[in-house]
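Here's the structure, in structure tokens; my notes come after.
A single protein chain has been removed from this complex, and every other one stays in its place.
After this line comes chain A, so read on.
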């Protein structure tokens, strides 16, 4: 308003030197694009597409992106391995590459910013905090009104937060499209906790749940082997298990005998040590089904202990098809269904073993 010269000055400068007018281009951040610039680029792309179609002798009206890619690959053959380094003719308006949303210019043609909190620097984060605080005040006002009328609930309905967790800092940053410091994130979570702790918070249930992530129950990932019926009408199921280098598979039959066969031999012969037999029996003992099933096992590789562990995992997995889901969940929590990740660590050069170093001599 005070300027007689209205070209690209930031503030009303009464006097200026060439040093002030020189823009420090290196210090500025990534280049920002106005909406008109993006629009112009899209128009130029359309014109170029029609030229390309004419060059290739095809119909400009029905020239799709695949045709463009094919034509460019024909006209500019490239031997480069990296696909992203090859010549490309594409307009990508999403957050992928060309014009991601955070790089768009934040003000209109007259210079006025679009967002009322633009001058804070972190407009989206602060507008979220402003919105959240407004909701806290609204709930407080509602509570005061209820108290004034005498209708304040003695057992207020709380929001169910059991099966979900708050958004992580990375998820929040992805949502707001701008970086957040850890202090900002903690302030945000504190304010949300404050909202949730209020008695009448069920007013803002939808808003709170939109900032929570549902936790998936681990038991839903468990794959239950199918229950099959053999010719004699006996239910059976098959499962596999492994431990270290051993691979074992087991067929569990619902006969009611309690027999155990390993690699054709009786288990007492194959596993003379009590510890290995205990490992085999543990899943059945845990579920209280010791005498009910017939087990036909086959195992190879590894030593006696790892073979026993492999068979234990296979038996637990096979038992899942005979048990209800709650018992299966109990087995998962007991650790019967988790494959043991421990394998032999390699020997490193300069050391005697995986961890053992050579004897250190002082002199």
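Quick note on the criterion: a residue touches a chain if its C-beta (ideal position, glycine included) is under 8 Å from a C-beta of that chain, and two chains touch if they have at least 3 such contacts; residues count from 1.
One rule holds for everything that comes next: contacts and distances are computed from a predicted model.
Asks: There's a gap in the complex where one chain should be. From "Cytosolic iron-sulfur assembly component 2B", "Small ribosomal subunit protein uS2m", "Proteasome subunit beta" or "GATOR2 complex protein WDR24", what does UniProt name that chain?
Replies: Protein name of the absent chain (UniProt record): "Small ribosomal subunit protein uS2m".
Asks: Which listed residue (A:79, A:121 or A:349) would be found touching the missing chain in the intact complex?
Replies: Answering carefully, the residue with contact to the hidden chain is A:121.
Asks: Where the complex has a chain not shown, which of A:57, A:111 or A:162 is the residue touching it?
Replies: With A:57, A:111 or A:162 as choices, the missing chain is touched by A:111.
Asks: Can you name the residues of chain A that touch the chain not displayed here?
Replies: Interface with the chain not displayed, on the chain A side: 1-5, 8, 10-15, 23-25, 27-29, 32, 105-107, 110-113, 116-122, 126, 130, 133-134, 137.
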